[in-house]
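Shown here: the complex without one of its protein chains, the others still in place.
First chain written, first letter: the chains are A, B and C, and each begins at residue 1.
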Amino acid sequence: MTSKPDAPAVETGMLKPIKATEVFRKYESMFFFVVLIILNAFITPEFLEWGTLRNTLVQVFPVMMVALGMTMVISSGGIDISVGSIMAISGATTARLYVTGVSSLGLEPVGLAPALACGVAAACMCGFLNGILIAKCKIQPIIVTLVVMIAGRGLAQIILGELSTSLLFTSFADFGSLRIGGVIPVQMLIVVVIVAAMIFVVKKTNFAKRVEAIGDNRRAARLVGINTVWVTVGVYTLCGLLCSIAGNMEAARISVVNVGSLGLLVELDAIAAVAIGGTAFSGGKARIMGTVFGAIVVQLVTIIVNMNNIPDKYSLLFKAVIVIIALWTQRKK
Amino acid sequence: SKGPSDTSDSKSQPDDGKTVEGPRVAYSSVGDPNPWFLAFSAELEKEAEKRGFNFRVTHAQAKVEKQIADVEDIVVQKPDYLVLGPVETKGSADALRIAKKAGVPVIVVNRDIDGIAGEDFVTKIYSDFEWIGEKMCELVHDAFPADAKEIKVVELHGTAGGGNTIGMQKGLRKKMEAYPNMKIVSSQPGNFDRATAMKAMENIIQSGVEFDAVVGHFDEESIGAIQALKADGKKTGSNPAEGEIIVVGNGGTKDGLKAVKAGLYHNIVSVTPYYAGQVFDAIEAHAKGEELPEYIRVDDIVINKENIDEHMASGF
Amino acid sequence: MTSQLANEDYLLKMKGISKSFPGVKALQQVDFCVKPGEAHALMGENGAGKSTLVKVLTGIHQRDNGEIVFDGNSISPANAAQAQHAGISTIYQELNLIPDLSVAENVFIGREPRKMGFIDWKTVETLAKDILDKMGLEDVDVGEPFTRQSVAVQQMVAIARAVSISARLLVMDEPTSSLSEKEVGILFDVIRALKKKNMSVIFISHKLDEVFEICDRATILRDGRLVGEYPMQDLTKLKMISLMIGRDAESVLERKREAADGLGDRQAVMAATGLSRGRKTREVSIDVKTGEILGVAGLLGSGRTELARIVFGDHKQESGQIKVNDKPVSMKSPGDAIRLGFGFCSEDRKEEGIFPNMSVMDNMTMAILPKLSKAGVLSQKAQREVAETYISKMRIATSGPDQLIKELSGGNQQKVLLARWLCKNPVLMILDEPTRGIDVGGKSEIESIITDLADKGVAILMISSELEELIRSCDRIAVLSEGKKVGELNAKEISEDGIMHMMAHGHDAREDVHDE
Partner (left out) sequence: MTKKIDTTRLIRSQGPLVTLLVMCAVAACWFPEFRTYDNMANIFKQVSMTGLISIGMTFVILSGGIDLSVGSIAAVASVIAARLSGGVGLFAVLVPIIAGITIGAANGVLITRAKIPPFIATLSMMLGARGLAFIMADKGGAPVGADKTAWLSQISKADLLGVPWPAIIFVLALVVAILVARYTPFGRSVYAIGGNEEAAVMMGLNVSRNKMLVYMICGGLAGVAGLLLTSRVNSGQPTAAAGWELIAIAAVVIGGTALTGGVGKMSHTLYGVLILGIIRNVINLYGKLDYWYIDLITGILLLAVVLLQTRIAGKQAVKP
């Protein structure tokens, strides 16, 4: 009323009732999720069971954590392909301190909590380094994270002092396969907490707005006084933090830290999850719930293939098709 | 093992490969991030030092094309011998041709390769994977009472196309013909990797397939299976009568041995990485002009609850 | 065949054109006709639908309804290439050339002269040089990347490209918004020459003087609807404005601001001495006092923008000093300047202003996030309040605070960007071409907002290529030429002639220097 007496023919009425296609776009990853569930309820025996849900969530855990970090990175207009190596570095740091100790420094193995703290710190450092190289040295994100991806595994091996360290029969490994009350895997609990925290961050904080602004127009962001260097560093550090959760929990679950294979190729699934989730690759709004369902959809494909005894090679094709359909339906005209 | 400090020492005084007098041996490793290859490579290096050889190594990161390039780079330096751990039976064969053209004799290790002994290479030395496959089959069979009606087996196999995977698959199936009550109900890739095997096992369990035994192509796969079964509340061990699932595998890793000792892992057929001595024996024999057989078998053994203590230290 | 006769009098006939975007009917049943050899003005307020009509014509947007007859044929171009092929050459409102290619290449890309199938670079460069020389751009090195040129030169290059495509119809959507009078003069000479060759021109501008000078007829749009088509001689400025806004024009008439008095005694909010940076800024000293509006005038490329950037901490000065409230400050980034209470509205709306995929609300409040939040947690309610206040205060045509800014018309985007800084209550506001692309009504609104701000004690540094605008609102005007300050005029001395003289003086000096 008060505004625009001579505004153009804006039909306020039209904007309110949201169109079906828009609903679809907004909740698209969830739509795929539902379709996959329904489809499988018919074709896959034993599909609609608690065990399947549990398997899905436990197996998708590292991908989901990494994808959440990746969502923020992509929202800032960047990309991080070093996530798998950061998982390995984090796991290696924890395992070295927790299992082996550092004999050359006369360091005996330490307790789980300090070891984990160091593991998390190491991953954050890697993220920090990524951010500095990108924002300060102005090297393109894909190259910086490629370097960290390559060098990271070597570094992880040096940290660990060997290729793989076993966590078998340790209380950390027990934690990794812990089921609360004998039913709910501990991973599920962590997912709920982290996702809630991420949603809060994205919906409510200045930080997320600044990240989005940088992703949308870096130059303009600088001119409204956003410290683009530190926000970028913050984003990659956050991604590192989430990688550390992924890396350590996965190591605990499989009870080994093998720096050659921990987190290997996780970046592909994570990127696919973000894409299905609808976060734009040109930067912009981070869509956390989209990524969550995107990750589950990616994982469901693998699980379905396994459960139906379809040769593994087809799951690659299925993933490709799903990502394409997802992106095709949410494309902007 | 060789620590970081060693390397930085040798780096600080750049050498052109002539610091150690004596025959020069280069090793082209598969360079897979698998403890076995590192153990083998370390063995070779130790043995080379002991016998006064000048030793160098390249790691192919499990990529055939990188191995070919590695060998090309190696022969430029004209070593006296090339020890070749083929990434892959067919793909790595061209490395033989390159070495031959440069006049570098080749000793093939780890796995089989396409080529003719005595012509393309001197000899090949590795475990008998077909025998290992047969042995694993036999061990599973013997764990059950002789009158068991049906023994349903899940196989978690290694990377497709690898000589060892092919050998074990072949041996397993060949021997199974002799045991009509045995049957493979599911065969999934574990890719010698614990996480992959564990996921595969979890999904097999969830799909409701029933089984009595698991055969892993490598300890990592067996342990992955044991973990998945444990998380699901199933027991593994040596006593099928009490509902325990029999897990048999190939390997001899530290974790594998630990699991045998803990009674969770029925038997291991070893695949020893400790045969560097045989490799250098072959090199020295060839240098002296002696005739060598086209295949030198590396002997493997069965590790079980009874003999676990004497092998505990040999884990890699 | 049958319609031949009717079409003879018109080169272009658009009939009943409608176009809607989600939530907005940008065009409703618009008719628009252009005769051969005429310059036809397309007029309307910001958001009236001018650019949309042009884009429908050139195939960027597909119309929902209506018919286009061009040169006797019914056309429906599916993309710009088809329209160009049909004989329509266009300069779009948002500058659209290729930043990293050379100037010469930008003029010729898509139709490079070739020798044996390969591009003949020599010919490309000589031809481009010829064309640009004719447009008064003798100084431009055609081999340099396009981005290195100032916005005005870029605009001239775009014009050169469009003109050199031999077409039947030339469409110009606000070609003059960043040009100074000299360039406008050159452009008009070009247009006259084209008219002689029986080419038609569609001319869109918010500068009424220009329209009256060059155009033969005008079509006026309001809120996406056709108001009417008029021969220029039937219109007066006042009449045109009231047709555009649909009410009496009195309220939007521009008034000269009463110069603030007692300025001499006031304290300088920002005083810079001896600022230098490369060849663009040389030994410039400048100061702005509380409640003062300082204008900065100069020809294109005279270094006005560069000066503003240095003062805002976006570019580091190589020498010189900036004092704020008498204290020397060192600014490493715009963030530092903003903390000192500065605000800066860039001339390059698209590259440096808007966050295209964010809402009007977010765009407006991006510089005051800390103010609207507690412990880093942002209050959407506060954000919305600010946005709604300024949407109504500045009469921004938008469906609401949540609309994406990229969906607004150019002028309305500009208003949002101004609001971004207004809502911050700055101490010093730096405005680089603040009214670029804004309609008559908006301009006077913005001028009065700026005046109000100054009256409240905000210091304002305003760069504008429109001398009249500077003269109307400024208390003092500094004139730049070739990166140097060539003079300063206070309220009493300000006159168009005075400024022109100074700028020209500087210009002459430049020609001497430039002879390398």
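Going forward, contacts are C-beta pairs under 8 Å (C-beta built on N, C-alpha and C of every residue); 3 or more make two chains touch, one makes a residue touch a chain.
Since the model is a prediction, treat every value here as computed from it, not as a measurement.
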item	value
Visible contact partners (per top-of-document touch definition) of the missing chain	A, B, C
Residue of A:V120, A:V148, A:V224 or A:I304 touching the missing chain in the full complex	A:V148
Which residue of B:I74, B:M198 or B:L257 touches the chain not shown here	B:I74
Omitted-chain contact residue, chosen from A:A121, A:L268 or A:M289	A:L268
Missing-chain contacts mapped onto chain B	2, 4, 7, 10-11, 14-17, 26, 29, 31, 38, 41, 56-59, 63-66, 68-70, 72-74, 76-77, 88, 90-94, 97, 114, 160-161, 166, 189
Chain C residues that touch the omitted chain in the full complex	58, 60, 79-81, 83-85, 90, 92, 96-101, 105, 109-110, 112, 114, 117-119, 121, 147, 161
Chain not shown, touching residues in chain A	77-79, 81, 133, 137-140, 142-143, 146-155, 157-158, 163, 214, 218-219, 259, 268, 271-272, 275, 280-283, 311, 313-317, 319-321, 323-324, 327-328, 331-332
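Criterion: only the chains that are shown with their structure count from here on.
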item	value
Computed distance of Cα centres, chain C from chain B, in Å	71
For chain A paired with chain C, centre-to-centre distance based on mean C-alpha positions, whole Å	43
Contact set on chain B toward chain A in their complex	1, 4, 32-35, 38, 186, 188-189, 193-195, 198-200, 202-208, 220, 223-224, 227, 230-232, 254-255, 258-259, 262
Residue numbers on chain A that touch chain C, as the complex places them	2-12, 14-15, 204-207, 209-210, 212-213, 216-217, 219-227, 280, 282-285
Chain B-touching residues of chain A, taken from the complex the two chains share	44-46, 49, 51-52, 55, 58-59, 153, 158, 162-164, 166, 168-169, 177, 179, 250, 253-256, 258-262, 302-303, 306-309, 312
